[in-house]
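The complex appears here minus one protein chain, its other protein chains still in place.
Letters A, B and C mark the chains as written, and numbering starts fresh at 1 in each.
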Amino acid sequence: MGAPGRAEAAYSACRVIESRPVGAYRLVSFIAREMAAGARPGQFLMVRRSGPALDPLLPRPMSIHDVESDLVKVLIDPVGKGTLNLAAAGVGDQFNVLGPLGNGFNLEGDGPALLAGGGIGAAPLAYLARQLMDRGREVTCLLGFRSRAQAIAAELFRGVDVHVSTEDGSVGRQGLVSELLSGCIAGLGPGARQAELFACGPDAMLRAVSATALECGVRSQVSVDTHMACGVGACQGCVVETVQGYRRACSEGPVFAAADLKW
Amino acid sequence: MGAPGRAEAAYSACRVIESRPVGAYRLVSFIAREMAAGARPGQFLMVRRSGPALDPLLPRPMSIHDVESDLVKVLIDPVGKGTLNLAAAGVGDQFNVLGPLGNGFNLEGDGPALLAGGGIGAAPLAYLARQLMDRGREVTCLLGFRSRAQAIAAELFRGVDVHVSTEDGSVGRQGLVSELLSGCIAGLGPGARQAELFACGPDAMLRAVSATALECGVRSQVSVDTHMACGVGACQGCVVETVQGYRRACSEGPVFAAADLKW
Amino acid sequence: MVEVLKTALGPLGLGHPVINASGTFDLLEADEVLRADLMAEFPFAAYVPKTVTMEPRAGNDPPRLFETAAGLLNSIGLANRGIEAFIDEDLPRLAALPVPLIASIAGERTDDYGRCALLLDECDRVDAVELNISCPNVELGGMALGCDPYKTRQATEYARESTSRFLIVKLTPNVTDITSLARAAVEGGADCISVINTVHGMALDPLRLKPALGHVTGGLSGPAIKPVALRAIYMISREVDVPVIGMGGATTAQDVLEFLAAGASVVAIGTASFRDPLLAARLAGELRVLMEQRGFGSVRELIGHAHKE
Partner (left out) sequence: MVEVLKTALGPLGLGHPVINASGTFDLLEADEVLRADLMAEFPFAAYVPKTVTMEPRAGNDPPRLFETAAGLLNSIGLANRGIEAFIDEDLPRLAALPVPLIASIAGERTDDYGRCALLLDECDRVDAVELNISCPNVELGGMALGCDPYKTRQATEYARESTSRFLIVKLTPNVTDITSLARAAVEGGADCISVINTVHGMALDPLRLKPALGHVTGGLSGPAIKPVALRAIYMISREVDVPVIGMGGATTAQDVLEFLAAGASVVAIGTASFRDPLLAARLAGELRVLMEQRGFGSVRELIGHAHKE
């Protein structure tokens, strides 16, 4: 209705073609050719169910869980009204999607890559693991979950060297993912100094794993979880405190060097 | 979760078992045994889609369109967010329903019954016509619609003597239902004084038909349309002005003697 | 009701912390319409009838209601049959009510509150009196009075002199500084503050593009105003030493939990009762479950939790 050729939406309407439970989480795939082509591990999308509904009001940030030809996949942990709403989408429904957004992980190193995910923080690690392995890096993936229902998500890491812990011991080792990490770094021996940690999860988990890594001289990149409104650097709402001051998780993150974060 | 046996909801969850378009309207049937048993023509229900959604926030008043064994049927004109939401319900979805509410039409007379509906105001007249005919009264039903898409609803009046007008002349006579009424009353001749008008529709239409009726000495009962919140006489929100002062459409109406209304 | 939910509002013992907001639940009407024995199984822990005034009031011109995004605008205008009819006709019918009764009164001038309170002081059935100085839908009194700390204090003093009952003052959020009004009410002798009344608002009829309400402006209630209510409860409960009744958009048991944590001693349900008049009974049950999940052993422990370090 505007002038011809004028863009009238930044978000694209993407059709959901798969939506299935993965334990307590939900895996939803939708068609998004351009996004699939451009996506880098650790980047995210802003996602909303298409339609005029005003509650939930805003899109939610969702990590790119995986990419397969022209499909983009997200893994959803339905904890609140936004994620519940997204997880309720069925095949044929539409998502309004903006992205890929954010900086993503820096894949340039060449030492062994340790991936650590806490709960739904596992979501971006599948695509990350694959891309790192494609670059010839040695990948070990450590996933901590609350219980069995969440830990089922480890199945999504086919072909990856995955170690699981659960808080209740129902699957894998009992305890936290930071404990898995200590053991794993110890196993690397002197090679640990070349290793790099890529982590995603709740703040407390990120603090714990990056502290553990630091003790052993392992650098960390962490992807932080903050509430977002715009997703494009406009609202200043999603900031985290870094040694350089507040930085926006959406446009200057969500991946930060752990050493830069003040927490 | 309260004390045993304690009622925890006034609304009942009713399963939708049919939802189909009738021209521009939508006919939705749901299972509600007790309501079906107790319903009188002109009574209404407060209806909301089950679930925690906060927008739409409140139930909407819906006339009882028809009753069939343990089914209650409503006819919906999707004009705003509440009616759109209800009309979007599919088979298997649940409605939260309260009712039957309100006074309903007074069926006690015995003269010829003239029914007049304007637009979705046709909804309560199907059940009314049937009940009047069961009581042996002579029924003529006059329905005015905007255009063909609405007028298709006349099909729901099987076995009733129905006359249709549309504003654009696409079906039946071109014009307003009040014009149909003049002709119809004239046709009754001197018998008109025994006749009674039952009308439902927008205010302007109710004013027009009851004025026409009055001129010919025909009494009118009209069912008014007001915004409602509680539906049970608690909020004083749905009042209409009558010669006795403000009266609540939900608990003292929605049917009023036209002679009592100040408009 | 279960032990863990038992609580009190001043001298009033309550089975649980959920009551109704004035003007949104009518026991005598509901009893008839719902054909439930509400007198025996009352869903709320106390009953607050609609505000009454010295003289009967017809209320404002219709339309009086308009739904907005997650909210409801109303402009009822304190329609009521007057305090005499309330005392002579309604109160006797409420004799068997098994929960405390909080009468709500409003006036056009500050001394009207004294006159109403005096009349109610004779009525045994009345356990507490709420001064509604915050209705946005009446021209005189109501708001104008409730926006002014001096008049707020004066109206409270008049009522205080006229009654020994537990005295609640209900405030409007439509002011620059709601805590100063709360302080004024407490200085005037209030035993409790009730917040919030509705938020000033307006709607246009979507087709005619003219004011949707007969009174032009109205009061906004429902989930849309929950953040406004939470702020008022939090600020006031930090500022004054009397208990606070919290209301404004509470719809779920999680909302009740949050209102209590923000500093309310009791939570009132208004607009949400229009989604189901018996909702409060379910909320109380669900609140118990949430409290157990989060490890709260009593309502007292929960009240003001958000203020604790």
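Quick note on the criterion: contacts are C-beta pairs under 8 Å (C-beta built on N, C-alpha and C of every residue); 3 or more make two chains touch, one makes a residue touch a chain.
This structure is a prediction, so every number in the text was calculated from the model and none was measured.
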Where the missing chain makes contact, among the chains that are shown: A, B, C
Options A:L71, A:M133 or A:V232, residue touching the unrepresented chain: A:V232
Among A:L58, A:L84 or A:M133, the residue in touch with the chain that has been omitted: A:L58
Residue among C:L65, C:L78 or C:A261 that touches the chain left out of view: C:A261
Residues of chain B (touch criterion as defined above) contacting the omitted chain: 54-55
Residues belonging to chain C that touch the chain removed from view: 68-71, 73, 147, 174-176, 199-204, 206, 209-211, 216-218, 220, 222-228, 230-231, 234-235, 249, 254, 257-258, 261-262, 294, 302, 305-306
Positions on chain A contacted by the hidden chain, ascending: 1-3, 6-11, 48, 52, 54-59, 80-82, 96, 98, 101, 226-241, 245-246, 251
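By our rule, only the chains that are shown with their structure count from here on.
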Euclidean distance of C-alpha centroids - chain A vs chain C, Å: 45
Chain A-chain B separation of Cα centroids, rounded to whole Å: 53
Centre-to-centre distance between chain C and chain B (centres being mean Cα positions), rounded to whole Å: 35
Chain B: positions in contact with at least two other chains: 54-55
Set of chain C residues in contact with two or more other chains: 69-70
